[in-house]
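Removed: one protein chain of the complex. Kept in place: all other protein chains.
Here is chain A:
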Amino acid sequence: MTTPETGDLRITNVTKRFGEFTAVDDLSLTVPQGAFFALLGASGCGKTTTLRMVAGLEEPTTGEIRLGDRDITRLRPYQRPVNTVFQSYALFPHLDVFENVAFGLRRRKLRQVKEQVDKMLELVQLGGFGKRKPAELSGGQQQRVALARALINHPQVLLLDEPLGALDLKLRRQMQIELKRIQTEVGITFVHVTHDQEEAMTMADTVAVMNAGKIEQLGRPAEIYEYPATAFVANFLGQSNLLAGEAAGRSGDVVQVAAYEQRFAVPAVRSRTDRGPVFLGVRPEKLALVPAGAAVPAGHQFVAGVVTDSSYVGVSTQYLVRTGWGTELAVFAPNGGDATQLAVGSQVTAHWNPHHAFLLERAPGEGDQTTPLLDSPDTVGVGS
């Protein structure tokens, strides 16, 4: 564990209001030095505002931001050892690539500008592009110039605001790997703001899921995915089948749940609560289908239903199964080779290992949340 004397970024009880609107609501967060940290959320959740407050482009209404033992809350942007890679890059159009990258060094009157810039352009694989103007570069190249322009200053924290949002899918995947490589190479703390859950999970070692100005959950990508803390997280990060039920307390190391006149049990270690209204959650790929009447593996729990839709997508087949009470479950069946395709209309039993289920708190009155998200978060407008 790191001590506060190192370069940890600590955000403490920060609130930002724009008039009546609270963009960031009493946020507290520690980003350890050298971490690759992702702030994940839909547009308008306050993630970009948080980033801008760390950069100094917005001032918190209340709260404190520290870098190591230094209070940077009220410092001007040019007084902070923090640099930003802006959404759509904000490269200076009247300066060539070399001068764009050299900008920060020149402002601080540092020496050996040429050596450093050449080295940095080499690192982002743009050696020889120094004399070009930003408008003459492709999107991916501009993105790398923006990265070089920020990294050359060796900031204590590098902020990335949806840096890959403007790139097409293939280039984005490529740049994700590239960014990860560079981060490992330079060892600088990266704080990456994105609405793309896949991007956050691939790149970051810690992900914070934000919603309505607050952090819903913070942890390693696998932790968050396997054991989400709230219904929002369960649906924002991947898909989930959430069944509305009532928890009836612990018995032994399981929590008993009643839902739709059926009884289920969820391991207590995978339960966020043990009493009152709950969501019983199972990820679509953790569900398996067998024809009605066929044996379910020992210890598995199950729900009966009818296949209403089946899409063959190559690596898997995605089914929708209508339950007896009318909601639909999403099921991803891997195509292992010997899997038989189930026809639409088949009576089936969907079953799962209870150790793969999770139990979340539910607001009273909320129904099942089992409809697959047809819109992937990618299609949500960028920026927040």
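Rule of thumb we're sticking to: a residue touches a chain if its C-beta (ideal position, glycine included) is under 8 Å from a C-beta of that chain, and two chains touch if they have at least 3 such contacts; residues count from 1.
The rule we apply is simple: contacts and distances are computed from a predicted model.
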**Study point:** Listed names "Cytochrome c556", "Ubiquinone biosynthesis protein UbiU", "Spermidine/putrescine transport system permease protein" or "Sensor histidine kinase inhibitor, KipI family", matching UniProt entry of the absent chain
**Key:** "Spermidine/putrescine transport system permease protein"
Point to revise | Residue touching the undisplayed chain, where the options are A:49, A:153 or A:317 | key: A:153
Study note, to complete from the structure: Of the candidates A:71, A:122 or A:136, the residue in contact with the absent chain is A:136
Exercise for review: From the listed residues A:92, A:260 or A:325, report the one that touches the chain absent from this view.
Suggested key: A:92
Revision key, fill the gap. Had the left-out chain been drawn, it would touch chain A at residues 55-57, 76-78, 82-84, 86, 88, 90-94, 96, 103-104, 107-108, 131-133, 136, 149-150, 153
